[in-house]
Each structure stands twice: as C-alpha cells, then as structure tokens.
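See structure below.
Excluded from the complex is one protein chain; the other protein chains are retained at their positions.
For subunit A:
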Amino acid sequence: MATTSSSSTPHRHLISDLVASTLSMNADSEWIDALLFTPFLTEQALLYEYADCLAAQTFFRMAGLPYQLRQRPNVDFISPTGKVPFLKLNNVLVAEFTGIVDFVAQKGVKLSAHLTEVQLAEMMAHMSMIDLLLRNIEIYVVWRHDETFSKITSSRVASVFHWPLTVILPRLKRREMIGYLDDQDWATKSMDEVLEAADRAFRSLSSQLGSCEFLMGDKPTEADALLFGHLYSIMTTQLPCHDLQNLLKKYNNLLDFTTRVEREFFKR
C-alpha cells in the first residue's frame, strides 16, 4: 500500500502487522503475568505520556485485571509503535491505550458492554475528544511553550541519558513534535487559542458528565479511564504555566470525578 512504501518507518508497520496477526491467536490464552511497561513516571514521563500510562492502569483496575507495573528508561524504543505505555502478556506486545483496550476487548473483557449502539458512539466520540483535542493541547504546552520546554520538558527527556545526548536529544525530539503539531495545524496557534480549545474540551466533557457518577451513567467505561488519566495528570503536574490547571478548576464536577475515581480505584 502507498503509505507503507513511502513511510519513513516501514519496519514499524511490519511489527504492528505481526502483532495484529498474533493477537487473534493469543487472545484466548490466560491473563497471567500481565506487565505494563512505562517510562519512569516521576522523573521521565511527560504530561501526556503520564496521562496515558495512568489511563491504562485505571482501565485495568476498573476491569479488575491484575497487572504489574514495570518502569524502564527506554520504553519508547521497545514499544511496537514507539509510543508509551505498552502491555506485555506472554509474548504479545500491545502498545498505547486504545490498542490495549481493543486487545482486552478481544479477550472478552469490556467495560462498555452494557451500552446501546448510540451510547457507544457517544462514548467513542468523547474518547476521540480526549485522545485528539486534549492530547494536542498537552503536546502543545509541553513542547511548544518555550518556558515549559526549557524548564521541564528538556530535563525530563534528558534525565535518562548522558552528555552529549542530554543536549541533542531534547532538541531533536522538539523538532519532531513541532513538525507533528504543524501537520495538525497546531504549531501556528497562539497560547490563547490553545487555551480556548482546552476550555471547549473541558466544557464538553463536563456537560457530558453532568451530575452522573461516570461519563456514561453509573458504571465506569473505557472513556472514564482515559478521562481520569488526563485530568489527574493535568491537575497534579507542576508546570510553569498554570493556565490549564486554572481552566480545569472551573469545572467542579470534573474535579469531583477525579477525586472519586482516585478514591475508588487507587486507594483501596
């Protein structure tokens, strides 16, 4: 196909194809020794990476699946798609939150099984919103915002390397991420426009949550895991620009949701 031939990383397609083809074979094997690989969460992971790692953990806890956390410095090099986190079950590697959710669904564990088709569409829509809009906002703040980059991002990326990589790698990565933002038409946005988008995302999620316990009613779904991962990361990560946190603080039900999920799934 066209993209495979012209893409810069053909081997990644090959690997993910291999993983995809082995998925169906291994899907019914037992859930033993599930390992979730993440970067060092306190020293290395960036805002959006932390959010995804936390979302995956929340998902396992909501689904009642036992897992062990393994923090490694080079997870993005091991991961089949180059993104964190990834799950290792027996010999299968599954990367990223959506990939893990699909994989677990193939094993018959679904948090959203009770929803109707229309509700499912709404849930997917909100997951897209978190995955696309909220993540782009986080990537923008982490890489594009100069002060955040120089004070936080570059030192976290460099934390697991030695000189001279500590100087080179953050710059290379920054160029790559700004290229990514540029392709999404995000690189030219001003901070105000980004915050406006963030406000829209929070407002939308807040009114979907309403006074319910979870996004889709009184039972947790995959969307709640993802939402909790991102909101908790935004609330607890100390960044030079507090605008994102201040925006979030306007939405009380989102804050209540975060504390509720934390209490129910992480503090037992």
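Here is the rule we go by: a residue touches a chain if its C-beta (ideal position, glycine included) is under 8 Å from a C-beta of that chain, and two chains touch if they have at least 3 such contacts; residues count from 1.
Please note the rule applied: contacts and distances are computed from a predicted model.
Colleague: I want to check something: the complex is missing a chain, and I'd like its UniProt protein name from "Probable prefoldin subunit 6", "Translation machinery-associated protein 20", "Anaphase-promoting complex subunit 2" or "GST C-terminal domain-containing protein".
Modeller: Protein name of the absent chain (UniProt record): "GST C-terminal domain-containing protein".
Colleague: With the full complex in mind, choose from A:Val109, A:Leu133, A:Leu169 or A:Leu255 the residue touching the hidden chain.
Modeller: A:Leu133
Colleague: Looking at the whole complex, which of A:Ala201, A:Leu226 or A:Leu244 touches the chain that is not displayed?
Modeller: Going through A:Ala201, A:Leu226 or A:Leu244 one by one, A:Ala201 is the residue touching the chain not shown.
Colleague: Pick from A:Leu69, A:Val109 or A:Met124: which residue touches the chain that isn't shown?
Modeller: The one listed residue touching the chain not shown is A:Met124.
Colleague: Extract the touching residues of subunit A with respect to the undisplayed chain.
Modeller: The missing chain touches subunit A at positions 1-4, 6-9, 12-13, 16-17, 20, 81-82, 117-118, 120-122, 124-126, 128-129, 131-133, 179, 183-185, 200-201, 203-208, 210.
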